[in-house]
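Submitted below is the structure of interest, expressed as C-alpha cells.
One protein chain is absent from this view; the other protein chains keep their places.
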Amino acid sequence: MADTATLQYTVDDYKSSEKPTWCPGCGDFGVLNALYHAMREKNYNPKDVVLVSGIGCSSRLPFFVATYGFHGVHGRAMPIATGVKVARPDLHVLVLGGDGDAFAIGGGHFMHAARRNLNVTYVIMDNQTYGLTKGQASPTAQRGYVHKAAPQGTLEEPVNPLLLAMACGASFVARGFSGQPKDLAQLILAGIEHQGLAIIDTYSPCPTFNKVNTFKTYREEVAPLPADHDPTNFEAALKIAASSMPRYLGVIYRREGPSYEQLLEQRKTGTEADLPRLLDSLFDRFS
Amino acid sequence: MADTATLQYTVDDYKSSEKPTWCPGCGDFGVLNALYHAMREKNYNPKDVVLVSGIGCSSRLPFFVATYGFHGVHGRAMPIATGVKVARPDLHVLVLGGDGDAFAIGGGHFMHAARRNLNVTYVIMDNQTYGLTKGQASPTAQRGYVHKAAPQGTLEEPVNPLLLAMACGASFVARGFSGQPKDLAQLILAGIEHQGLAIIDTYSPCPTFNKVNTFKTYREEVAPLPADHDPTNFEAALKIAASSMPRYLGVIYRREGPSYEQLLEQRKTGTEADLPRLLDSLFDRFS
Amino acid sequence: MPKNDLVIRVAGEAGEGVLSTGQLLVQGAARAGYRVLTDFSPPAEIKGGYSFFQIRIGSRLFYSRGDSVDLLLAFNREAYDLSSGDLTEGGLLIYDPAEVSPPASPTRTQYPVPLSEIARTQLKFELGKNVVAVGVLAALFGMPEEYLRKLLEQRFGGRGPDILNKNLGALEAGLRYVREHIINQPGFRRELFEVERSPADGRRIVVSGNQAASLGALTAGVQFFAGYPITPASDIMEFLAAELPKVGGAVIQAEDEIASMNMVLGASFAGKRAMTSTSGPGVSLMVEALGLASMAELPCVLVDCQRAGPSTGMPTRHEQGDLWLAAFGGHGEIQRIVLAPTSVEDCYYQIQHAFNLADKYQLPVILLLDTVLSVRTESIPRPDPQRIPRWSRLLYQEPNGQGVPPHEGIFLRYQLTDSGISPMSIPGQRGGQYVATGLEHNEEGRPRYDAETKTRFTEKRFKKLAAAPQDAPEPDFYGDASAEIGIITWGSTAGAVREAIERAAEEGIRVAGIAPKMLWPVPDAQLRPFLEGKREVMVAEVNYNGQFARILEAHWGRPLRHVNAYAGEPFKVRDLLAAIRTAARAGAVAR
Partner (left out) sequence: MPKNDLVIRVAGEAGEGVLSTGQLLVQGAARAGYRVLTDFSPPAEIKGGYSFFQIRIGSRLFYSRGDSVDLLLAFNREAYDLSSGDLTEGGLLIYDPAEVSPPASPTRTQYPVPLSEIARTQLKFELGKNVVAVGVLAALFGMPEEYLRKLLEQRFGGRGPDILNKNLGALEAGLRYVREHIINQPGFRRELFEVERSPADGRRIVVSGNQAASLGALTAGVQFFAGYPITPASDIMEFLAAELPKVGGAVIQAEDEIASMNMVLGASFAGKRAMTSTSGPGVSLMVEALGLASMAELPCVLVDCQRAGPSTGMPTRHEQGDLWLAAFGGHGEIQRIVLAPTSVEDCYYQIQHAFNLADKYQLPVILLLDTVLSVRTESIPRPDPQRIPRWSRLLYQEPNGQGVPPHEGIFLRYQLTDSGISPMSIPGQRGGQYVATGLEHNEEGRPRYDAETKTRFTEKRFKKLAAAPQDAPEPDFYGDASAEIGIITWGSTAGAVREAIERAAEEGIRVAGIAPKMLWPVPDAQLRPFLEGKREVMVAEVNYNGQFARILEAHWGRPLRHVNAYAGEPFKVRDLLAAIRTAARAGAVAR
C-alpha cells in the first residue's frame, strides 16, 4: 500500500465507467454519492475496498464504484461479506443493498451478522418496497401499503430495522436519509470508523413504485436526534429505536468492544508456514 | 365436532403409543407433560389439533402426541404452521421445537411469523445448544460456551429470544421453564388463549451436552416477574425483555388485536361455490 | 389479396408506452377477429433501455412470434438501431422524425410519422402519443376502427368525457395521418400490409401464459398460494392475490421462497389444493422442501417460470434451463412429476393436470413455463372449465358413529398398497391422526431406520412415480407422423418447431414432431412409438446441455441429435428449418 501514502484520491477516482441504471429521482443516487464522499474522506485506495451487495435496484450499486465488488444473490450479502472480512481482515468491507435483501430473504443473516459483530459497514437502502420487482411490500413497508400482491393493502406489522438491530446485539445502529447526503456521508464515515458492525438504515425513496414514502414525506417526518440523546445508553437508545415518529436520523446506539475478526485473529496460534509441523503432529496423534 | 361436546378427555388421550426417545433427564419431558395438561384443560379433541415442528431432539415431540402432527425440515416449522393455519383457521395449531430450529436456520421465519401474528402458539424448547447434533452452540448459547466446533468457546453474543420477539412485533411474549411444569402448562394455556402468535421461550435443559445451563443453574437463576409488571406496557416489557439476570418467567408482553388469519378471512368475499361465476367474469374481462 | 400473417413490432424506450401501445392494439385486434400472438422484450433495467412489443397478426393460428418483422414502428433512435436489422426484405418502417432520421434503403419502404409532434402540437395531449401510434398501425393493416373506439370507450369512459374524447381524438389523428400521407402515396403497396381476419367467433380471450396458468389454477380449485416476487413469475401471485379471496382462498407474500414452499406444504397437509410460483433462483431454494413433500407424500404444485440462468443470469430473458433441477434437484432419491405446456392456451389446461397428478400420486408436480410463455399474450379460444375433471386425493374415510378411539394408534397413513398410493387423512378427520415427516417411516408414519423399512418404502414411493406416465396428458403432434425425420421438443419451443415443420413441408421435406407434456418421468408409451421408422431424431430445446435430450438418451440408451439455442432468446424458425434441411440432406446422401 506504499502508493497510497502519497496519493490523495478525488471523488472521481471512486466512480466506475458504468453509469447508474436507476430511474431518475431514485434515492439510491444520493446514497451512492454519500458513499463516494465517505470513501474520499478516508482516502481509501479503491483496490483495498470491497463492496458487497445482494439483488435489487439498490444492490446494483457496486457496479458504479471503482473498487472491488461482489454482487451476490438475493439476501446473502452479509454472509458473503463475512467470508471476505474473516478471510482478509485487511480489506475495507462495506455491504450495500435493499430493505428486501436485508430483512426479507436475508432476515436470518441480518440477525446473526448483528450478533457476530464483524468490522463491516452495512448501509441498507430502505425504500420500504421491492423496487426491482415492481413495488410489492418489503418487510419495512407500512401496514396498509397497497401493491399488486396485496391490492387491499399489506397486513403485516412493518419491521423496525433499528429495534431489530439492537435486539440482535448490534454494536452500532444508525439511520440516514438519502435526501440529506452530507449527513449521510458523515454517518457512513462514522460507521466505517466504528470497530464492529455498523448498521445504517437509510431512507432511499423509490419514486417509481412507492408513492406513499417519498422524499417529500420523509422530509416532513425526519428529525435530528434529541440533543441530549446518549447513544451509549442502551435503554435510552432502545426507546428511541422503538419510537416510530418522528423518524430520528443519526447514531442511535453505539457500543465499544472487539470485533469478531479481531477475536478470531487473537485465537490464531500460527501461520501457513506452520503447516508441515502441524501435519506431522497430527499424523503422530493418529498413529 | 358433535362428539366433543359430551366428551371429557384425559391426559392419556393425548399420548401416542410412540415412546419418547429423549435421554433420561432431558428437559423436553417436562414440556411434553405441560403440553398434555394444557390440551386437557382446553379439552381439545385430538383430531382438531396440529402440532408442527422442525428437526432436533425437541422437534420429535409431535410423535409422542395423539393429535395430527407435521415434523418438517430443520428451521421451517413456522412457515409450515402458517400454511396450516391460513388454510384451516378452524384447527388448533401449535409449533414446538428447538432454539436452533427457531433462531439459527429458522431465524428469518421467526421474525416474519412475529410480524404476521397468526393465532398459533410457539413453544421454543430452549436448551441453549444443538442437542441432536451433539452439543454445538445454538444462537442462544452463552458467550464462551465450549463445544467441539468452538473448542475455545463461542464468540457471538447470544440471541435474546424475548427482546427479539418484541422487536419483531410479537403480540405475546413469555418465558417458561421445564423445571416448573405446572406453571409452564398455565403459560401454554395462556398462549393458546391469546388471539395471535404466542411465543413462549422455554428453558428445557440438555443434560447430555450442555453442562453449563442445567436444571440446577436455571433453578438458581429464574425468578417470577416483578409483582407490578404490566405486560401490556410495551416499554416496561421491553426493559424486562432486555434484562439478562434474573431470568424472569411468565408473560412478559401481550397486546390485543386481530390475528393475521382473521384479517385474511375478513377480506374473503366469496366461497368455492363462486368459482364458476368468477371464471366467467374473468374470461369476459379478457375478451 | 390481404395477407394472413403479418409481424408488427413497436420498439422504443421502456416506459414510453411500448407495452401499452401493443396491448391496446392486440386487444382491439382480437375482438375484431384477428388471430394474435405477441412477445414482449422488456428492458434490462427497471426504467430506460430498449424494449419492444411484437405482434403477429392474421387469420391463421400462430405458434411463434415470427423470425422477422414486416412492419416496424420505431419510437426513437435506439429502437431503430437495434430493431431495423430484423425487418424483412421489403418491410415497412414507420419512425418519428423528431427522434431519428433513417437513411433511405432499397430493401425497405419507410415513412415518417410525427408522433410526438401530433400529440404535442396538434392534440395538446402528450400522453396521447401511444394512442396515435395505435391509430397509425391500425390504419396500415386495415383494422376496422370501431373495435378500437369501443375499447377506448370501455377503458376511459369511466374517467369523464374529456379524457375519453382526447383519446378518441388521438386515435383519429393516427388513422387520418396514414390515410392522408401514406396509403394514398404512389408506390405504397397496401396489399403487403393489409391483414385478413378469421371469421370472428366472439369466443376468444387475450391472455398471457401466466394469466392462463392463473386462470387454470383457479379452475383447478386452488385455495392457497404462497410466493415471493420474482421476474417473470410475480404476476401469477398478483393475479391470484386479487382473485382468490373471491372464492374463499388466500395468498401470502412470504419472506422468501423457502417459506413459500413450506407454507404450501402446510396448506396441502391441511387438505387444500396449494401452489407457489417462482423462477429458477426460487426453485433452487425450494428443493429441500420439495424433498420433504416427496417423503411425506404431500401433493403440491410449483410453477417455475424459467428465465435465463445460471444464478441471477438474465432475469428478463428466455431459457429452458431448469429441467434437470426440476427432475433431479434434491438430495437423496426424490419423486416428482415435471410437466410443460406448449402454448398459452395449454398453460390453462396443464396446470389442471398438475393439480390432478399431484393429488393422485401425492407428490410435488412442477409445471415448467418459460419466459416466452409467461409473458407473451395470445388470443386463445375461451377456456372450457369443464374439460378436465377434478381428481381428488385418495381420502381416508372417517368411521361412522361412536366407539371410535378419539386418538390415533390405528391409522396407516403410509399403508403399503399395490399401487403405492395410500389413503390420506386430513386434520379434523376422526381417527386419521398421524405425523407427516421427512424421516424414513413405517406405515403409521413413525420414524424407522431398519433395512426392510427403507427398502420397502423406497419401492413404494417409486411405484407411484413409475405409474404416473399412464396419466400423462396427451402430447402435441405435428407434421407427418410417417416421416423419417422426427423432432422431439417441449415448452414454448414447440411453437417454433411446429412452424418449422410446416415450412419444411412446403419445401417438400416431411418431418414429424412431438411435444410431450410430461417430461419426467419419461412417458415412454407416448414417445417410443414416435421413434419407429425414424432415420433421424432431433431434440430441440433452448438450453446448452440438451437437458431433455440427455434424459431420453439415458432412458433409451441411444444417442439423439441435440438441437440447441442458448442466446437468451427463443429459437428462430429459420434455425430449426436449417437443422431440418441438414438432416434431410444427410438422408439423401446416405441413400
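Labels for the chains are A, B and C, by order of writing; each one numbers its residues from 1.
Basically, a contact is a pair of C-beta atoms (placed from the backbone, for glycine too) under 8 Å apart; a residue touches a chain by one contact, two chains touch by 3 or more.
Here the structure is a predicted model, which is why all the values come from computation and not from measurement.
Trainee: Touched by the hidden chain, which of the shown chains?
Mentor: Output: missing chain touches A, B, C.
Trainee: Tell me which residue among C:R149, C:R550 or C:R574 touches the hidden chain in the full complex.
Mentor: Answering carefully, the residue with contact to the hidden chain is C:R550.
Trainee: Of the residues C:S116, C:T312 or C:T417, which one touches the chain left out of the display?
Mentor: For the chain that is not drawn, the touching residue is C:T312.
Trainee: Out of C:R60, C:R189, C:R203 or C:K454, which is the one that touches the chain we can't see?
Mentor: C:K454
Trainee: Which listed residue, C:L168, C:I182 or C:V287, touches the chain dropped from view?
Mentor: Answer from the full complex: C:V287 touches the omitted chain.
Trainee: For review purposes, identify every residue of chain B that touches the missing chain, sorted by number.
Mentor: 21-24, 55, 57, 73-75, 104-105, 107, 130-134, 136-137, 139, 148-151, 154, 208
Trainee: Using the document's contact rule, name the residues of chain C that touch the chain not shown here.
Mentor: So the residues of chain C touching the missing chain come out as 44, 279-281, 283-285, 287-288, 291-292, 294-296, 306, 308-314, 316-317, 319, 321-322, 324-325, 328-334, 437-440, 447, 449-452, 454-455, 458-459, 462, 543-545, 550-551, 553-554, 557-560, 566-569.
Trainee: What does the interface between chain A and the hidden chain look like in terms of residue numbers?
Mentor: Output for chain A: 3, 7, 9, 13-14, 16-18, 45-52, 55, 62-63, 66-73, 76, 79-88, 90-91, 108-109, 111-112, 264, 267-272, 274-276, 278-279, 282-283, 286-287.
By definition in this document, only the chains that are shown with their structure count from here on.
Trainee: So how far apart, in whole Å, are chain A and chain B when each is placed at the average of its C-alpha atoms?
Mentor: Comparing mean C-alpha positions, chain B is 31 Å from chain A.
Trainee: By residue number and range, which residues of chain B touch two or more other chains?
Mentor: 108-109, 111-112, 264, 267
Trainee: Residues of chain C touching 2+ other chains?
Mentor: 255-256
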